[in-house]
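This is the structure, below, for whatever I ask next.
All protein chains but one are shown at their positions in the complex.
In order of appearance the chains are A and B, and numbering begins at 1 in each one.
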Amino acid sequence: MRWIRKNLVVVAGLLTLAYMILPNLVVMAFSFNKPNGRFNYSWQQFSLDAWKDPCGVADMCQSLSLSLRLAAWATLGAVALGTAIAFALVRYRFRARGSINSLIFLPMAMPEVVMAASLLTLFLNMGIELGFWTVLIAHITFCLSFVVTAVKARVMSMDPRLEEAARDLYAGPAQTFLRVTLPIAAPGIAAGGLLAFALSFDDFIITNFNAGPSTVTFPMFVWGSAQRGTPVQINVIGTAMFVLAVLVVMAGQIITNRRKKTATA
Amino acid sequence: MSAPVLTKEAPEPVEEPVLRKPATRKRLVPYWLLLPGIVWLLVFFALPLVYQASTSVQTGSLEAGFEVTWHFPTYWEALQEYWPQFVRSLLYAGTATVLCLLLGYPLAYLIAFRAGRWRNLLLVLVIAPFFTSFLIRTLAWKTILADDSLVVDALNALHVLDVTSWLGWTEGDRVLATPMAVVCGLTYNFLPFMILPLYTSLERIDGRLHEAAQDLYASPATTFRKVTFPLSMPGVVSGTLLTFIPASGDYVNSELLGSTDTKMVGNVIQSQFLRVLDYPTAAALSFILMAIVLVMVTVYIRRAGTEDLV
Partner (left out) sequence: MTDKTAHTGKNTGGGDVRLTGISKAYGSFTAVHPLDLTVPQGSFFALLGASGCGKTTTLRMIAGLEDPSTGTVFLGDTDVTDLPPYKRPVNTVFQSYALFPHMDISENIAFGLRRRGIKSVKKQVDEMLELVQLGDKARHKPHQLSGGQQQRVAVARALINHPQVLLLDEPLGALDLKLRRQMQLELKRIQTEVGITFVHVTHDQEEAMTMADQVAVMNGGRVEQLGAPADLYENPRTTFVANFLGTSNLIEAEVLEAGSDVLVTAGGGKLRVPGDRCTPAVRAGGRLLVGVRPEKISLTHADDAGAIADGRNRVTGRIADSSFIGVSTQYVVNSPAGAELQVYEQNIERDARLVPGAEVVLHWNPAHTFGLDADQDIDAGVESVEDAG
């Protein structure tokens, strides 16, 4: 009884974790399924078919590569614009600071569907044809605020004296930025970039509204297949991404552990 | 060595001293940094809202074209026709948010205070599901909650479904295509957005505060109520916002896991915009949703007293 009381939080936490992991396990298991009909929702028999031919479904791998390209450009755009804003907000005092803060906060304070719909009305009213560019614009807009928030957190924790020290030690503005500011802000910028990449890569709602018929991103493909029939290959892709991510994180962990050991040795 | 001289405590200068102005170039730096990003947001975030507002008061048809006629009744008609979807959205999103908090807090607490050397592993397990497209993971719930699945059979055997269907959350022996399935999906999808801010604010709490509280005669429960929870408020506030806001406009979970009886306002906006092509109604609905959420968020932040969230 005492044990239960003491470890209640552990049990509850692990149950939540199970709830969060369960769908991934299902996705993984069903990547080895051989479904009977068009839908891959109930277990039939073990098969490696999908793993042997991951691009065997029409258009799926194209959609994947489109998503990757889109996410890369969106990340680049959002990081460039967002980093500059974050620096300006943290490092300078100027008028209109409050309204600019609200302008950054608002996109995060409204449901995605509102932003998606309003951008669509803009494109419709301007007579702009929906396609790659409209989706890219939408993604950058949507990721921007998140990048600003991530970079801002890092820049705020940076000691401004480090840049003063650089200037004191004969580094001009450009040198100071390149040699001190940027390297120290890098983790924040990287975090913002990763977030933007993940948001853009996995975005459905905004893309759903602003994509033309030819811009089928991977989430759009999955959405479509939920109506038409779900190929096993989407589970393969989902599992591969999951495993890859875990491996990358673990490798990173091992490397930092090694470094720590050699540093203390 | 010449003695250092404090010549005098400089008398107030008779002539107006020459005030040095910082160079104009230097003062303009922040504006140059802000310019591209702010222009971007004005053009692609603020301007679209204006267009949406104007669309919502247009009348016409797709064939004949739409025109601004300041036709405000659209708002009233939209509300009249779709109020059940609005109510459902807020109800589902609210329930999911509360569930996320109840489920997420123990896990965040576990990672922050009890995990020891497992901390990083647990964090990875919280974040890793992100890397599988959320649509694929949501589809997996179709399997998990399917009619003859283990989970549903178990709930049935425990007579849980009798209770939930009496409450109207499920229908008979089914879970899929019921409100419970939709809320379950929403909760699942936004749990990480609750856990990460909670973890961040819990992790900042100095462990000695717990010891101090217990030293000052607080039981573990009181310690939690009086020390830990209040200090984790910033995480609670941002976690609930990050869950509620996107959940209120979501239509994916309702579409994939629900039925026509579980349609949320997101579904209506989506279908009006992309299928029915009734732009004024869709724009009006979107505007109302935005207004409701903004008002709720503002009131909530005021009440919670944490204004420096971002």
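One rule holds in what follows: a contact is a pair of C-beta atoms (placed from the backbone, for glycine too) under 8 Å apart; a residue touches a chain by one contact, two chains touch by 3 or more.
Note that the structure is a prediction, hence the values are computed from the model and not measured.
Residue A:180 is the one among A:85, A:122, A:138 or A:180 that touches the chain missing from this view. Check A:169, A:194 or A:255 against the missing chain and you find that the one touching it is A:169.
Touching residues on subunit A toward the chain that is not drawn are 159, 161-162, 164-172, 175-176, 179-180, 183-184, 263.
Simple rule for what comes next: only the chains that are shown with their structure count from here on.
Put simply, the C-alpha centre of subunit A and that of subunit B have 16 angstrom between them. Residues of subunit A that touch subunit B in their complex: 8-10, 12-17, 19-24, 26-27, 30, 41-42, 80-82, 84-85, 87-88, 91-92, 94, 100-101, 103-115, 117-122, 124-125, 137-138, 140-141, 144, 148-149, 152, 198, 202, 204-205, 208-209, 218-219, 222-223, 226, 230, 234-235, 237-239, 241-242, 244-246, 249-250, 253. The touching residues of subunit B, counted against subunit A in their complex, run 29-31, 33-34, 36-38, 40-42, 44-49, 51-52, 54-55, 103-104, 106-111, 114, 120, 122, 124-126, 128-144, 146, 188, 191-192, 241, 245-246, 248-252, 256, 266, 269-270, 273-274, 279, 282-283, 286-287, 289-290, 293-294, 297, 309-310.
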